[in-house]
Each structure stands twice: as C-alpha cells, then as structure tokens.
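Each chain you see keeps its place in the complex, though not every chain is here.
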Amino acid sequence: MEKIKVGIIGAGGYGGCGAIELLHNHPHAEIAALIDKQDVGKPISDLYPHLTGFCDLPIISPDDPDCPDDFQVVFFATPDGVGQNAAPSWLKKGAKVVDYSGDFRFNDLHTYKGYAARIGRTQDHSSPDLLPQSVYGLTELHRSEISRSSLVGNPGCFAVSCILGLSPAIKSKIIEEDSIICDAKTGVSGAGKNPTPAFHYPARYDAMNAYKISGHQHVYEVERELGLLADHDIRITFTPHVVPLCRGILTTIYAQLGAGQNLKSVEEVYQSFYKDDVFVRVFGPEKPQVSVNVRGSNFCNISLNVDERTGKLIVVSLVDNLVKGQAGSAVQNMNIMFGLEETTGLLHPGIYP
Amino acid sequence: MEKIKVGIIGAGGYGGCGAIELLHNHPHAEIAALIDKQDVGKPISDLYPHLTGFCDLPIISPDDPDCPDDFQVVFFATPDGVGQNAAPSWLKKGAKVVDYSGDFRFNDLHTYKGYAARIGRTQDHSSPDLLPQSVYGLTELHRSEISRSSLVGNPGCFAVSCILGLSPAIKSKIIEEDSIICDAKTGVSGAGKNPTPAFHYPARYDAMNAYKISGHQHVYEVERELGLLADHDIRITFTPHVVPLCRGILTTIYAQLGAGQNLKSVEEVYQSFYKDDVFVRVFGPEKPQVSVNVRGSNFCNISLNVDERTGKLIVVSLVDNLVKGQAGSAVQNMNIMFGLEETTGLLHPGIYP
C-alpha cells in the first residue's frame, strides 16, 4: 500500500509537532510537506531538535509557488480563520481536510455564528457552503460520518474531555441535564508555543488560576454535541483552570443523578456506551485517576463516582490535550477517513515517569 | 510588654516550621520550646537549614522530664488524636491551646463523632468535656468567641477556602443551598513533610488527580459552619484535587443564584460581610485570581463571578494552605486570644516570583 501523503499547515506549533511525532510512527502515512508562515526555510528539527534525524524537512511558506500540493490529506494545525479560507482549494484538488480550529466544528452556519461571536470573530465564515458537509471530529461519536467525509473539524481539547465524560449519561438520560458543571484543569501546553507573561516559567511554576470563567469558547461545541445526543438544547456551566504542568486535562464533571440511579447502573451505562471504543477506558471509583496515566497517549480515562450524600454523579475525565485533545484525534480521524484501522500508529502507552 | 511564650508541639512538620517563621517576625511572642517525638535533640535548623541563625533551638521530646512547660500558649501542630489527650494538662497549667487538627473543631460530641467516623477514628474523644468550651478558629467568623476562649480548633486548609468563599452568600441567603459544589485544587505541601509515592517528585511534577471524591473529612467542618450561619443543616459536594505546585489552595465554588440576584448584589453582600476583615480581599470578575497572589501571606483572595447563561454564582477562593490555611490562622487566633491587634506579625505580602 502506498503511503498517505500528509501536508501539515501550521507545522511549527505544538499541534504540528505532535502530528509529526505520531506520523513518524505511522506505517501507512508519511509527511509530505511542512507549511507555515513563520520560520520559513528552517528545518523543523531546528525548532524541535528532538526530531533531528527523524524529520528534518524545511518549513515552506504557503505562499511559495513551489509549495507541493499533492497531498491526500491536509492537517490545518492553525488558529480559527485559516482553514475556512484555504480548505476549498485543497478539497478541490482532491485532498481530505482535518482542521484543528473551530472553523469546521459546527455543520450549520447559525451555530457557527454563535461560536464566532463568543470568540470575538466578526468576519463571516468564508466557506459557509462547506459547513453542511463537515463533521465534528470526535471519533467516538461520529465514526461513521467521519468515514464518509472529506472535511473534519477536529474537536477542542477541553471539549474532548467534557463530551466523552458526559455522553453516556446524556444519551441514557440518567442525570438532570440542567445540573451539569464541568470544572476543567489544563496543563500549560494547551496554550501553545508562543510565550506569554502568564506562562513565563517564574510566573507559572507555583501558580494556578481560573480563567474565562463562564466564557470559554469550547462550551459551544460541548453543548452542541450534548444537545444532539439529547435531541434538545442543553446548557452547562464550564470553568477552565490552568495548573503548572505541561500535558493533561482533568475535567471534574458534576451532575445530579436521576431517580433510581446508582454507581452500578452508571457503570453499566458507560461501559456499554464505550464497549467498542479502544481509546476510552472506563474505571470505577476505586481507581486512581492521575493525568500522567494518559500523558503522551491517545486515551481518555474516565472514572465514575457517586456522592451518596448529595446524589451527585462525579465523573473525572482525563486526556492528554496534545494527543487525544489534538494531534491524536486528528490521526485517528485520518485513519477512519482512509479506511484504515482506527488505532493505526496510535497504540502506544506514552512514557513514565 | 513581656513576650508571649509559645510552645510548639509537633514542631518538626511544615505546620511547626510555618509557626516558627511567623513568630520570628512577631514583636510580642517568642518561641519557648520545640517539642516533637522525631529528631529529638537536633536543632530545628538541621531539619530546616533556612532557619540557621534565626531559630536553632533543639527539639525536645514530650516525654523528656526537663521539657519546659511555662508557656502562655501551646500550638499543637499534630495530627488528630494528639491534642485531645494533652490539652487538659496544658490548660490546667494556665496555657491557652491552639490545635491544628480536627480534635477541637466541633464544640459538641455528637458532631465530633460524625467527623471521627469519617476519618476512620474508632477511639472515643479523650477530652469530651473540653469540647463545649472549644471554638472553631476561623477568625473571621468567630473572632469574639476566640477572644474569650482558651481552646481553639484551628480550621482545616480546604475548609478555610470554602467557608470564606461561601459565608456571605449563605448568611444573606442569596444562593440555593442545595446546589453548592466546591471543587478544590491544592498544592502538595498540604500533605505534609513525609514522603509518599504519590508525592515523589517524578510521580508528581507533571501529574494532577482528584482524590477522596465525595469523602474528604474537611467537608464536615464546612457544613457545620455553613449550617450555623444558615441556622439549619446544609450539605455540599466537595472534591479535592492535587496539582503539582507547592503552596496554595484554589477552590472554585458553584451555586445557583437566588431570584433577583446579580453580580452587583453579590459584590455588595461580600464587601459588606468582610468590610472589617483585613485578611479577606474581595475582587470582581475582571481581576486575575492566581494562587501565587496569596503565597506566603495570610490573605484569602475571593473573586466573584456570575455565569449569566446558567445563573450560577462562581466564587474563586484562594489561600496559602500553610499560612491562612494553617500557621497563619494559628497566629491570628493567638493574637486575638491575647488581646493583641489581630494582624500583629502577619502583615507581609509574601515574595514573588
């Protein structure tokens, strides 16, 4: 089998680096070009010296007339607004597209506009006609649509942990929907490669904080997906926090259990929901749930707990924000889009400690 | 004025060390003896070399017949079960007592027994007759009783952040009491000085986790104090997490706002409640709330936020677990018990970064 040629746009960021690491190990895909507007001409291994000898491709400008374009799939590891401009031309050339941003996470214009307003984006979507054919790239929920699609909106990192942590409960209607609170803690790598005062080592090494309280943009896709599962609108309270570690999102999800539910019934619901999903591991309350357990891997660990005193279901949902929360999901989606085994190139445990 | 002589029992732990640091700067108190069962005979500065030249007192065994006993106040920086045994003899000698553990946090035996059951303590309280005269040592709530008491049960670190974050709302009845969720994140120093596998550097530097989900013992004193404010029982959901930093507790508190309440009315309630409390700083939602802002100081920072979409009040409450959450509260209580200005020896900002 000839290898799938992958072009990565926005290759110089953590999202590009993560895709390179994963595709290096992938038996049926290869990196065809690394495209970015910054650091043009430099080998990627200058930016990421651990890649020396593994991937030394130079970064090409998207404006370079010699920029190759014979890819079977393009990863847009770029911020909002980039993929929606460039996707049409790539699709026309026959490439499939996986976009990391919010550009194609909502398959109707109305919902996208609500999202766009939240992130302060005032321009219209530049490819609104593509939205209906885009698929939300959380594989566990949309595997079949992804397999038939050429355009996938890769999910947000927080959203992955929230949606995987809540979907079985919503689908099976075992919780009170208006009682959902997601308290998320993320490592710093989620903020990307560019240095900022808040993530300067001395400011961060012994510091944690809440931010965008009640206002983070990922809440939109969480509510969207939960709404699709429930078949009506759902609103959640979501508060993100940054803690001083590098990789990992731990979301603690609270919801009032419905009448007659208990830990056992909850476990059955979750085990059943994820019975065919290799990358979701469901644990009971006795299991430790430490973020490092999923570091460097494409797994989501879910721990189920019930507070008998208050009748609350408490789900702890863990992902590595750079793998299952980003590049890993992108490769998982690529596998499905090309008819490969979903786990190809993704079955490794990470390293510890 | 002669200096208050302070004896510290359990001096070798972080709680003892914190008291030494604070009392070194205190103009009206001095350390008379450092008592512990471990490291007997060693100067404290062998255990904590930063104290070299500041406090080089040797550690004395509590069983040493030459152990001095002419203290005006004794700090029990000890685990549950120690203070309740020894407090009577110290009180008889005329010393006042501040106990860091749960031994004297509940001034009736029935409530204590509920707490004891939760921590798996099977022995009876050894000084049940002392309980009625003990006072819960959260200064902001019990200042006047503390000033008249000789026996104070210093509050738990998580409890300080929860209770200070919730008291105004409970007192003013502006939230739905059965909707309260406290999601707490603590630095590792809260677990004390003794090394454990979970807090070994390689296991912790890039790892966070939830623990004692729905089962942490501090929930008892939070519910107790909130119940006293509300004049009836209150139940909360409380989940603690450990994140890889040293000092700081950040508790994110969620509660459904009552009818007619909004951010402005909430701010008035909190500002009014804490108008005379130097160590509680109330901020609006625009202010950054980073744990390092209170590191090394006796302050509690409270940030008030309202999620308009879900009608939730979201309070972020920050303390340094080793200062306002432990030794700082002990000194604050001592000041009040001896008629000193409450802030004596405690007004410093910590160091940054």
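Chains here go by letter, A and B, matching the order in which they are written, and residues are numbered from 1 within each.
As a convention for this text, contacts are C-beta pairs under 8 Å (C-beta built on N, C-alpha and C of every residue); 3 or more make two chains touch, one makes a residue touch a chain.
All values reported here derive from a predicted model rather than from experimental measurement.
Here 2 copies sit in place, and the number of copies making up the whole complex of this structure is 4.
Everything that follows uses one rule, which is that only the chains that are shown with their structure count from here on.
Of all residues in chain A, only 178-179, 181, 183, 185, 187, 202-203, 205-210, 213-214, 235-237, 239, 241, 243-248, 250, 252, 254, 285, 288-292, 295, 303, 305-310, 312, 314, 316, 353 touch chain B in the complex they form.
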